[in-house]
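Before anything else, here's the structure in question.
One chain of protein is taken out of this complex; the other chains stay put.
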Amino acid sequence: MTVVDSYRVLKALALAAGGLLVALACGTAQGTTTTTTAQNVPGVTSNSILIGTTTPLSGAASAYASVSKGSTAYFNYLNDKGGINGRKITYKVYDDAYDPSKSVPLARQLITQDNVFAIFNELGTPVNLATRDYINSQNVPDLFVATGSSHWGSDYKTYPWTIGYQPDYISEGKIYAKDILKNHANAKIGVLRQNDDYGKDYLTGLTQGLGSGASNMIVDVETYEANAADVSSQVAALKAKGADLFYLVATPKFVDQALVTASKLGWKPAIYDNNVSNQVTTIQAAIKASSPEAVEGITSTVYLKDPASPKWTTDTGMKQYMSIMAKYCAGCDVNDGNYIFGMSVAWTFEQTMLKAGKNFTRDSVMKTARNLNLTGNPFTLPGVKILTSGDNQFPITQMALEHWQNQASPPGWVVDPTIINAR
Amino acid sequence: MRFLGLSGRTWVIAIVLILFALLAPLYLLDRFNTIEFAYVWTFAIALIGLNILTGYSGQISLGNGAFMAIGGYVTAILYWKLKIPYVLTILPAGLLAGLVGYLFGFPALKLSGLYLALATFALALSASPVIKNFGDLTNGHEGIVLPQAKDPFGIGLTNEQWLYYLTFVLGLLLFLFARAMLAGGTGRAFRAIRDSETAAAASGISLTFYKTLAFGIGAFYAGIAGSLVATVTAYVNPDSFDLPLSLGLLVGVVVGGLGTLAGPIMGAAFVVWLPNYAQKVLDKPDIVYGVTLILAMFLLPQGITGGVYRLAAVYRRRRAVAHPEEEAALAVGQQAPPVAEREAGGG
Partner (left out) sequence: MYLAAASVVQGVVQQIVSGLATGGIYASLALALVLIYRAMEALNFAQGEMAMFSTFIAWTLITQLHVNYYLAFAATIAISMVGGVVIERVIIRPVEHAPPLTVVLVTLGLFFAVNGLAGKIWQYVIKAFPGPPGFPQSAVSVGGVSLGIQDLFLILVTIILLTILYAFFRFTKLGLAMRSAALYPDTSRLLGVRTGWMLALGWGLAAGVGAVSGMLIAPIEFLDPNLMQPVLLYAFASAILGGIENPAGAVAGGFIVGVLLALIGTYVPGARDLRLAFGLVIIVAVLLLRPGGLFGRVHLARV
């Protein structure tokens, strides 16, 4: 660069840098007000509780933005009723675009600047693995993490501040394995799984549940990348290997594609569909694109009520969901199961805080969370309990099996009355 | 008065800026913003490298994220398997990435423009599956958790401040290194190649040598940046350096200003800060990001630095009209300002 240009560019840089820093300093100076009660609990005042999360509001995983929106709707509903023990909940939601390099600084911001009481329902396995160390080092509760990885339940001794929520994928895989051994003992199993943690965990659950027979029963495992366009080649390969049972570990779009491809190929295996992708809307889409026969008898598991299922129309819990959505999430697609998931976790948080009482600390809330015995969650299946104690730190481990029956009226999931304990 | 090719005035401003940057985390920035700036310096390092590759030697790359991945995983694996402290891994990370980049430069010689874009695009897309495939070495999808980097001198810096200084000082050193290199024969060769490969070859510049060198340097810088990302985030997984990151690098280098030395800093600030602000505006930050990017390109088609040049040119014209004798005097004592840099286009 020449003399003049170096000078001018540096001058501009200096002005820009100065302006930016001043703006930042002003913009963030407010973020350091202390919010404490008489007991000096961060994030808590006599009439408010501040909790925070990072979640994908943008990017490839932005479909999960509705989880935090569901929780927010529920918290707004609670606040209008006076909050929890007179304290209103403020839920700060930051966008991490499912990227650990964003979630880690954002977790820092939540804890050191926004002074949240706890991190709530952070979503995604990689982002949680990245922030877990930091959050625990700060002795901040990392409540009800939103991922099906089994880490949170298994690692509670190393990470005492982190607790999971939903039934983990390995447990679910074991439930399927039990069912397969009971009803399809001679099956030749073909697995389609996403090539990541989620896909791996479901396969691990299946293999562990099948025990010594696993390697004989599983004839082929096909994988696909999350950014794949299409899985027809993998499905064709599974059929060619002679599988007669299809274990589907894929996200909704790929489950639909797999079901339709199987139908097109004239392949009629027994199908097991993972919980992540068993929404009524998903199955209906598959039917529209192929035929009802393609989905007849599919087995899956369930622990939440599906808003798109006519079975719950008159159910009190579902009515509550619908009315909360109508008032606090106008324009949101009520059939999106992520919303009800978000509400079910928010309810769990409410109950935990109620149990912890009016005078609580981070420590006491964590202890309460690790000794839960909650029933009556309006958004989960009746009979599903939220249980933690001692060595069992997996809050929800119960699911019911369900089968898709076109003969039912209306056609849909028929849920087994038995609630199965996975652990 | 000139010193090292810069006037006294320029030196004063440079020193003030550097002092400002050094003092900011102690007195002005909170912990979150300190870390965000650590990412800005890190990203700027990667952009300096990409700038040399694309802006100076004219080879487009959509795949520098993959070179960052190499650097990041070198640091992570050396810690995970051999417990080597991160500071010692920075240089090896850069060197390994640089080597791979250099080797990639050879087949890249035969490709140009869109075809080179695809080849580098292929690199970016392949990084994740390859990393996952060698799970024994990389821990596959689970990724590798690294310890929080602490201030080694025990002078009471917070983690965030230490990381800020680490990345800033490294960034400054690497910037000066790049500047020195570009001011010399290497830089002239690069610019000659960018302006016209045939003319450069005709005047005896070895295209093979310089173009592969550019790839190596670009990858070296990316590798160091990747290593720093691993340290700052304290976690890597196969998707830490995915295609959107490579595209983000491209955005940064163009928005900052291709073929300029100040570009990388501006571009890094843009790419790191914009998503943070976009989120405050709308709960669908993608829309804000996209619209801002479009507007940025409308208003500053040659990047922020290009915009500064244009303002400088306007200012000079106005001064020349108002004070012709002064401008004439200045004109005698300096070289002609560069024509608004022709960016290396698609090839």
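In this document, chain identifiers A and B correspond to the written order of the chains, with residue numbering beginning at 1 in each.
Convention: a contact is a pair of C-beta atoms (placed from the backbone, for glycine too) under 8 Å apart; a residue touches a chain by one contact, two chains touch by 3 or more.
As the structure is a computational prediction, the values presented were derived from the model and not from experiment.
**Student:** Quick one: which of A:266, A:390 or A:410 touches the chain that's been left out?
**Tutor:** For the chain that is not drawn, the touching residue is A:266.
**Student:** Looking at the whole complex, which of B:17, B:84, B:130 or B:172 touches the chain that is not displayed?
**Tutor:** B:130
**Student:** Given that one chain is not shown, which residue among A:236, A:322, A:372 or A:420 touches it?
**Tutor:** Counting the whole complex, the residue in contact with the absent chain is A:236.
**Student:** Out of A:197, A:256, A:273 or A:306, which residue would touch the omitted chain in the full complex?
**Tutor:** That would be A:256, which touches the missing chain.
**Student:** Just to verify: which one of B:13, B:29, B:45 or B:60 makes contact with the chain not shown?
**Tutor:** Looking across B:13, B:29, B:45 or B:60, the contact with the absent chain belongs to B:60.
**Student:** Over the whole complex, note the residues of chain A touching the chain we left out.
**Tutor:** 58, 60, 62-63, 66, 195, 222-223, 225, 227-230, 232-234, 236-237, 239-240, 252-253, 256-257, 260-261, 263-266, 279, 281-282, 284-286, 288-291, 332-333, 335-336
**Student:** Counting contacts across the full complex, list the positions on chain B that touch the omitted chain.
**Tutor:** That gives, for chain B, the contact residues 54, 60, 107, 110-112, 114-115, 117-119, 121-122, 125-126, 129-130, 132-133, 198, 202, 243, 247, 250-251, 254-255, 258, 284-294, 296-298, 301-302, 342-346.
The definition used in the following text is that only the chains that are shown with their structure count from here on.
**Student:** Hey, how far is the Cα centre of chain A from the one of chain B, in Å?
**Tutor:** Each chain's C-alpha centroid was found; their separation is 36 Å.
**Student:** Within their complex, state which residues of chain B touch chain A.
**Tutor:** 2, 6-7, 9-10, 13-14, 16-17, 20-21, 24, 28-33, 35-36, 39, 125, 128-129, 132, 140-143, 145, 147-148, 160, 229, 232-235, 237, 239-240, 243-244, 260-262, 265-266, 269, 275, 278-279, 283-286, 289, 305, 308-309, 311-312, 330, 334-338
**Student:** Under the stated contact criterion, what part of chain A meets chain B in this complex?
**Tutor:** Against chain B, chain A makes touches at 1-14, 16-18, 20-21, 24-25, 28, 31-32, 57-59, 62, 65, 94-95, 97, 99-102, 104-106, 108-109, 112-113, 126, 129-130, 132-134, 137, 195-197, 200, 225, 227.
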